[in-house]
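Got a structure here, written out as structure tokens. Questions coming.
What you see is the complex with one protein chain gone and the rest in place.
Moving on to chain A:
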Amino acid sequence: MTELVLDNVSRWYGNVVAVNDVSMTIGPGVTGLLGPNGAGKSTLIAMMSGFLAPSAGQVTLGGRPVWRDVTAYSELGLVPEREVSFSYLTGRQFVQASAELHKLSDTRRATQRALEEVDLVDAADRPISTYSKGMRQRAKLASALVHEPGVLLLDEPFNGVDPRQRMHLMELLTRMGEEGRTVLFSSHILEEVEHIARHVEVVVSGRHAASGDFGAIRRLMTDRPTRYTVRSSDDRALAAALMRQRSVRSVALASTAGTDEVHVEVTDMGDFARALPTLARDAGITVRELTPTDESLESVFTYLVQS
């Protein structure tokens, strides 16, 4: 009952294809749905949570289609990206309402348990309008958790949440995954996914680009040529020294807006990162600036899709 299956799912709006023929099975544990903005993550989550009809294919939870089946919500919790507009309620009232709507036998206790689980008890009796972004996120999570669903879907849960609260949320999701729940969260930030997801599904431009263990995907992403721009006290000497490194594939001298710089292409990021400081010190060169030029997630995804 806790396996969410997407079977050749597509979704289009007129001529625009948002999700293109995606098949995946989301099982117990934490799964990260990784992709750049606009890749179709929210559309996928909407279909997984029964709030969007697939144009083709089917989404099933425990073998039953989720679209237009409100009984699915007994097993499913959703934390939408959308803000709670019930800001005149207190956190406790908000979670309590959810418990009542799920027709739980002891709504008071379930509410308290959910609030404790997300560590929101202290602020529970304040109106949501006074909450910080992270607290709102936890209130939403508590409301989605109150009926202890087997499957929890979260759309960009870490967006705008400060680092400390982010750590807390991550621990919470990890714990729920360890309890055997199916937890899926979307993110466009590699590091977030890396921290908590054992399993990663990558979507790019509506297509299912990669799937599997995080380590494998991370290797795919890191073991690729990476470009850096370096500014130093002596670019020519630095270029010569860099070229001797095994991890460096090419070096070019260039000038941008009147400032000289070195463009380096490396094959092994880690090796390069370790070598550069030593090399510069030995040669008596001061490195003023080191910028990765294609570290953006989009370029990582482009590389992934091509490979």
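Everything that follows uses one rule, which is that a residue touches a chain if its C-beta (ideal position, glycine included) is under 8 Å from a C-beta of that chain, and two chains touch if they have at least 3 such contacts; residues count from 1.
In this text, contacts and distances are computed from a predicted model.
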Of the candidate names "ABC transporter permease", "Outer membrane receptor for ferrienterochelin and colicins", "Ethanolamine ammonia-lyase small subunit" or "histidine kinase", which one corresponds to the UniProt protein name of the undepicted chain? "ABC transporter permease"
Consider the whole complex, including the chain that is not shown, and state which of A:Asn15, A:Thr71, A:Ser105 or A:Thr278 touches that chain. A:Thr71
Sole residue of A:Thr43, A:Gln137 or A:Gln245 that reaches the chain not shown, by the stated touch rule: A:Thr43
Just the residue numbers, please: which parts of chain A touch the chain that's not shown? 18, 37-43, 45-46, 49-53, 68, 70-71, 73-74, 76-78, 80-86, 88-89, 94, 97-98, 100-103, 140, 143-144, 155
